[in-house]
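Let me give you the structure first, and then I'll get to my questions.
Note that one protein chain of the assembly has been removed; the remaining protein chains are unaltered in position.
Presenting chain A:
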Amino acid sequence: MPDLIIDGRAVSVPKGTMVIEAAERLGIMIPRFCWHKALGAAGACRMCAVMFTAGPVKGLEMSCMTPAADGMVVETFHPEAVAFRRSIIELLMVNHPHDCPVCDEGGHCLLQDETISGGHSLRRFPGRKRTYLDQNLGPFIQHEMNRCIHCYRCARFYQEYCGYRDFGPMQNANRVYFGRFDDGALENPFAGNLADLCPTGTLTDKPARFVSRRWDCLRAPSVCLHCSLGCNVTALSRYRRVARIEARENAAVNGSFICDRGRFSAGYEAIPERPRSARLDGNAVPAIEAETALAARLAALAEKHGPGSIAILGGLRSTMETQAAGIALAQAAGWRAPAFFATRTEQAATQAALAVLTPPRARSLAEIGKADAVLVLGVSPLFDAPMLALALRQASRAGAKIIVADPRPVALPLPFTHLPVPPRQFPAVLAVATGSPDAAAAAAQKRLPFAPELWPGLETAAKALAAAKRPALVFTPGLAAALPDDDRLGLFPVLAQASSAGAALLAPTDAPGLDELAADVAAGRVKGLVVVEADLFAAAPGLAAVLGKLDLLVVLDYLPTPTVAAAHIVLPTTTIFESGGILAASDGRLQAASPVQSPGDPVARDGAGSHPPRAFDRPLPGTDPAPAAFLLDRLARGLGLTLPREPLAALAAAIPALAGLDLAALPQDGLRPAFAGLAAPLPAPLPLSAESGLAVIYTDALFATDEPGRYAPLAQAQTQAGPPVLLLHADDAAALGLADGLADGLAVSLECGNRLVPATLHLSRAMARGVIVVPRVPDLAGLPPILGPCGLRRR
């Protein structure tokens, strides 16, 4: 632990820490451009020069290139260092255009800040400025090369940190250019971070271009809703719409970055179709009228058929407050226990996936990035949880062996072993890979006798995991029962949706699956259904098909889903940007999001592009949405019931893993509950037999397959038009007679419920046999787990 003195203040830092980082611990920000916490030093900009007055290093040195050592005395404001930095910033500004007034970075620009703090205000160099031609880098990043100061942050992030190779430095000396070989969209699904990383206006957020100055935005810490990882973001709002999403540092989860899905999937809060007023039997009515009618109808239903004829259904994209309020309401009113998951099995599996995360075994996303061998089971990182791919990349850069067992073709920007196995073989893969490395070859042959192509990969996996000091396992919930009981092996689950963990934590044990509710509705046992922020047509097509049998369908939502369209009564709710709330990430970590804006029509639409009407007595349009938890509480009052003042706190107190946690004051990094382990061993899931057909595997795309993202215009614009693309192993296709001349891109029909959905069939050899990979789109939501022999046919 070197001890050093910076600007007269002593600091003690771990060995290997650079002086610039040591200074940061004291709150001293040494000017820098090329150095970045996540990327390290490049020594390219010379901006962080400081004076070492005593100790092992003497004189003017770069603080980003000098490791802290005992006895160092550093002066950041030494006159020589200040003069040096003033010259550097003047040099960097020689070619930088004076276009701050029209530059999007203006106001949060590191170059602006450091030009001013460096004391450079008058241009002395009379020559011409160097200019470049810009490139079109796709829909997310705007290129403005003239502003570049050649710090290399973008290239280091893009190529080294992320492992993509289509963007980088070109030319030399004074002409260095950062770009692509030719115009075109950046291939890197983390490219949005370039806008955060770039210390100038060279690479900026294109969709947010000319929307707002940063200082004019409302800003609040938020949590991403677009996969289960719970990455931290900063939401910036302007004129009642989210102007931009930025990565927010959380050392335990996402580090300094987020993926493009999380960054560019906002916008659903501002679409014109969003439910903004209460609706009663298809007519917009004041909220109070809808609430009164709702209470009356629910009371009448309970009177006529008993309270057990009413069910409440919670969504997997709601905050835990909302989920808890739904549970509390169901309990207080004596309704059926609230349903969250498609089946009881799925609920139990998700609960088990969290329960196994005992303190010695639980790993955070950041710790996955530091593991030295990772087995990923049933997860395609780039699409199921994009930031996981970046964490695996960091592990791989440090030498970790990565093994991914997943039926889908898997693409990752790192060297890895892919074991294309169908889900029914996951337990076997797990057993072999985590078993003894010496017995692995024999075990592989015994447990997977018909897949000799997997044997070498399994043996490597077993050896890598056995030899590793910090091995980790990334798994889907279904596997919780099969996990080996070995504290050495870290665990990190990836769940289905942003609030899956929240629902699993809170859901009562007797909560039915949506399939049971569908049966009850069909049989007439359930007459009234209260749906809170869920789309039945995507989450439970079986239930959606019998909605006509209900006497009363109530939907509380902020998205214009088909379920909202089918409802008798609609109460509009607020998004996470308007009400904030607590979300549980896939490792159970509880994190709080703050509200950033008030609900209401965006000003742009209110004024139809111009200034909104100047009538001050006019109510703001579209402000009816209220937090779902608040609406549920009002509903309870309407029914003459009293819910706890804080349903979440009340509920949490009764849940062992959450009891005693102060949910009102969660720490910055979030709080991971200490789970106690599995109470009772789970029954092993029934193996799916593939004899009769193809196992259906749903897969996500980078954009617009998560529920809020489907309603985000920008994310939706990234999807390809045309029929959904199915993937089938080439040999399976041959067996089905679908592998002829048209094999790649064959027009097929998929039997989904009682409909035939047109689709395009693509073939692959990098995937498991006996499965069909289907995109997660609402159109195809109702497929059976095993597609029968006639389920897929030529169109």
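FYI, contacts are C-beta pairs under 8 Å (C-beta built on N, C-alpha and C of every residue); 3 or more make two chains touch, one makes a residue touch a chain; residues count from 1.
Heads up, the rule we're going with is that contacts and distances are computed from a predicted model.
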Next on the checklist: Name the omitted chain as UniProt records it, choosing among "Protocatechuate 3,4-dioxygenase subunit beta", "Peptide/nickel transport system ATP-binding protein", "NADH-quinone oxidoreductase subunit NuoE" or "Transporter".
Outcome noted: "NADH-quinone oxidoreductase subunit NuoE"
Item to check | Residue, one of A:46, A:180, A:401 or A:589, that touches the chain absent here | outcome: A:180
Checklist entry - Looking at the whole complex, which of A:7, A:61, A:113 or A:166 touches the chain that is not displayed? => result A:166
Next on the checklist: List every residue of chain A that touches the chain not included in the displayed model.
Outcome noted: 165-172, 177, 180-182
